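What follows is an incomplete set of chains from the complex, kept in their original frame.
Every chain is named by a letter (A, B and C) in the order it is written, and numbering of its residues begins at 1.
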Amino acid sequence: MAAVSLSVSTVKPLGDRVFVKVSAAEERTAGGILLPDNAKEKPQVGEVVQVGPGKRNEDGSRQEPEVKVGDKVLYSKYAGTDVKLGSDEYVLLSEKDILAVVS
Amino acid sequence: MAAVSLSVSTVKPLGDRVFVKVSAAEERTAGGILLPDNAKEKPQVGEVVQVGPGKRNEDGSRQEPEVKVGDKVLYSKYAGTDVKLGSDEYVLLSEKDILAVVS
Amino acid sequence: MAAVSLSVSTVKPLGDRVFVKVSAAEERTAGGILLPDNAKEKPQVGEVVQVGPGKRNEDGSRQEPEVKVGDKVLYSKYAGTDVKLGSDEYVLLSEKDILAVVS
């Protein structure tokens, strides 16, 4: 197998998964959001860079994703799978782990 | 990605999620509600400030949300994801974690 | 947000939830019921004071609640969410946690 040259454009999420660029801490502070540090689920801010084809129903049809490329989203910090491309952090999330679009 | 300027009006909950402003302690006392401190699920009072489009059924239709913006609600203290905007506390809840409308 | 003046009549349970006034210990003893203290689920006696619209089915219809305001009910002591209004104890239960009507 040849080496995989991963870049944002080559990552195609499957099913209801969404590829999200994690916002850096300074961006979050600049945006005025403070993410409380307590025992509950922690939110994180990011930007959608790739969207899968949507969750497949039993009859083979797809559920239209609720988010699109470019959306800023809030998601749970503990959800999904972290991926690093160069120095940037990304996360592969199921759409159900996205709580809200924030822009 | 430009910094995210979060404000109540820019938070659009997905699916059956609801964005709720948490009531301060003095408001709760003034309202006459005493939230018992025991081993069971703790209730919390808040006000609905944004409502998602509703839970999506398998056939793609949506379930009409049972709450609307402005409703005062009781919800479990341990449910959802806390978000701070400036000095105010908010919580992103699934509608199923809202126990009752209290106004 | 104005302070919430909670009273029995202002609590509107959502979905299949039921608002129940917890019976005081003396009422239970007078009624002849002895609630055993062992390792199993503990029953509690109360009176239904508010009933939600019923559980919503996938097709949007509602299941008619099985209890009505005024019913005395047995429910599991560990179910639901406790709420105090003044000196009275209440509990917000899912109807499925109500075991029997006892009057």
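As a convention for this text, a contact is a pair of C-beta atoms (placed from the backbone, for glycine too) under 8 Å apart; a residue touches a chain by one contact, two chains touch by 3 or more.
This structure is a prediction, so every number in the text was calculated from the model and none was measured.
Here 3 copies are displayed; the structure file describes the full homo-oligomeric complex as 7 copies.
The working rule: only the chains that are shown with their structure count from here on.
Overlaying the C-alpha trace of chain B on that of chain C calls for a turn of 50°, given as a multiple of 5.
Chain geometry summary: the mean Cα position of chain B and that of chain C are 23 Å apart.
If you average the Cα atoms of chain A and of chain C, the two centres end up 41 Å apart. In chain B, the residues touching two or more other chains are 58. Contact residues on chain B toward chain A in their complex (touch as defined above): 1-7, 10-15, 17, 19, 50, 52-53, 56, 58, 60, 78, 80-86, 89, 92. Residues 21, 23, 27-28, 30-36, 38, 40-43, 45, 47, 57-58, 63-64, 66-67, 72, 74, 76, 95-96, 98-103 of chain B are the ones touching chain C in the complex.
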